[in-house]
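What follows is one structure encoded as structure tokens, with my remarks underneath.
What you see is the complex with one protein chain gone and the rest in place.
Moving on, here comes subunit A:
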Amino acid sequence: MRAFTYERALTPQAAAGATLAEGAKFIAGGTNLLDLMKLDIERPAHLVDINRLELNAVTDTADGGLHVGALVTNTDLASHPRVKADYAVLSRAIVAGASGQIRNKATTGGNLLQRARCPYFYDTNLPCNKREPGSGCAALTGLSRPLAVIGTSDACIAQHPSDMAVALRVLDATVNTLKADGTGRTLALDDFYRLPGDTPHLETTLEAGELITGVTLPPPPGGTHVYRKVRDRASYAFALVSVAAVLNGRDSRFAFGGVAPRPWRVEEAETARAGAEPDARARAVIDAAFADARPTEQNAFKIPLLRRTLSAVLAQASGEEK
């Protein structure tokens, strides 16, 4: 690991200012950043430890929603009584990811900003536009099985790895930030995550020094909550595909993971064939939501897999578990 200087931030404002400088980074749980630093993929010159900031509470909002501090651990969020009762899809998505040890350390802000799990992003011997802008993309002609099928570009086809973010997308959560100049922003997830275009190294719209302070959940949507993740092992592996669903008759909502550079949700597709039997409905929703998909030969299987997964989710919700 390269040398860096280290400081502990004591207030959110001090933290936001502290990473204005080039090469400075926040560290929360460290479960992604330290892994990448050991591999020489992330090379911060200065680390700002934000673990002492008072951003670790889950609080009720005035409109009946919930505010989740950026430092709330994945375990604490999944275990929170209101999350279990009112936003079960979020609990389910979190516990579908990583291992107990990692979830005890991983934080809400860090989870949203975890970096790609493309095999070439991790292999510093091979070109990767995300790791070294302009170097090329080894995945386009290489092992693309785990990668994205939609929202990609000729510069990068990596998928977003977070499970939690997929549930946050289906719940219409927003990300709250504090900028170095002291002002704050509230961003919808689609405005927070960038699509790769020709700058895949820029993954979010966060500015230099901007701190995630938390995530806000709107009032509970009701309905039946399901998170279904399909992976190569039954446990402790990233998603090939995943479905986060809040099922409420005609108003059912679906977000998809493992298939795009950010959680994928197409609101207009959600009403397709509402009320139809699960297979037909799943086909209509996926056809509409993935009309623009550009899969590779190796990952084209993800679209039919997603269709079957959604069909299973719909069947589960209508009480006939498949």
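As a working rule, contacts are C-beta pairs under 8 Å (C-beta built on N, C-alpha and C of every residue); 3 or more make two chains touch, one makes a residue touch a chain; residues count from 1.
What we mean here is this: contacts and distances are computed from a predicted model.
Only one of "Cbb3-type cytochrome c oxidase subunit", "TldD/PmbA family protein", "protein-glutamate methylesterase" or "2Fe-2S iron-sulfur cluster-binding protein" fits the UniProt record of the hidden chain, and that name is "2Fe-2S iron-sulfur cluster-binding protein". Looking at A:11, A:61, A:101 or A:124, the residue that reaches the missing chain in the full complex is A:101. Interface residues of subunit A with the unshown chain, by the touch rule above, are 1-6, 27, 29-31, 34-35, 38-39, 47, 49, 51, 75, 78-79, 84-85, 88, 91-92, 95-96, 98-102, 104-105, 235-236.
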